[in-house]
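Note that one protein chain of the assembly has been removed; the remaining protein chains are unaltered in position.
Going by the order they are written in, the chains are A and B; count residues from 1 in each one.
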Amino acid sequence: MKFFEFDGQRVLLGRLERGDDVLSSLTEFCAHESVTVGWVEALGAVERGGVGYYDHEARVYRETWFDEGMEIASLTGNVSSKDGETFLHCHVILADRDGRCFGGHLLEGTVAFACEFSVTTLTGPRPERTHDEATGLALW
Amino acid sequence: MKFFEFDGQRVLLGRLERGDDVLSSLTEFCAHESVTVGWVEALGAVERGGVGYYDHEARVYRETWFDEGMEIASLTGNVSSKDGETFLHCHVILADRDGRCFGGHLLEGTVAFACEFSVTTLTGPRPERTHDEATGLALW
Partner (left out) sequence: MKFFEFDGQRVLLGRLERGDDVLSSLTEFCAHESVTVGWVEALGAVERGGVGYYDHEARVYRETWFDEGMEIASLTGNVSSKDGETFLHCHVILADRDGRCFGGHLLEGTVAFACEFSVTTLTGPRPERTHDEATGLALW
């Protein structure tokens, strides 16, 4: 267990434009607004979207893509740093026209139809992601 | 990209009563507590529930209903204004007895069995929803 304590929140609500790449737009937004640490939530819909599953043995992401309109039923993530750059780690759950849900790691290439988000900024320590031997992932 | 900046959060935790309509109860609660802008999260269970999928071409919501007990596996939304009234936009993920998830736009008519919620109130600008040509939706 490792943790960081913060206080003094500033909250940013916003929406992406149709056609924006969800992950890179949110990342650029946080970088531009100097959000070094924070928590992200969002809802909306995508024109296409991809979710990643991390294979614990092979240590690679397996991707599943949906080339159709899907609801963003849930999107949760955080903002911290990796290699000194603003880095967002988000998971998303997409729902198809029958409501069926598909989720995992939010992949770049997921394109917004409409997306309303909240970024809660945190002031205090600055978690940095580094390679973790136990998982093969870049963790705090 | 469009956004609003806030500070000075007040947080309200509560629970709905069995039989309450989830969306209209949360909306009335926010109106009654003068929450003009905020972020909503919840968990619990419903006696019946509906999720909406917005058809990007036809620009209408397709509804899927479940007339049985379902878990509220996730509920995320926000509070702002539309036509000068308190307006909640929420997405929900419902899970059936085998855990299978169905999600989308939270529909009125979804009835609580038990529901614990958090409303983080935000102080600052007051986003107002207006018609967006690119999507056909009422957006900030």
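The criterion applied here is as follows: a residue touches a chain if its C-beta (ideal position, glycine included) is under 8 Å from a C-beta of that chain, and two chains touch if they have at least 3 such contacts.
Treat the numbers as computed from the prediction; the structure is a model and nothing was measured.
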In chain B, positions touching the absent partner: 9-18, 20, 25, 29, 41-43, 45, 47, 69, 71-75, 93, 95-101, 113-114, 116, 118
Hidden partner chain, residues of chain A it touches: 1-7, 9, 37, 39, 41, 51-56, 62, 64, 74, 76-78, 89-93, 101-105, 120, 122, 127, 132, 134-135, 137, 139-140
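Methods note: only the chains that are shown with their structure count from here on.
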Using mean CA coordinates as chain centres, what's the chain A-chain B distance in Å? 21
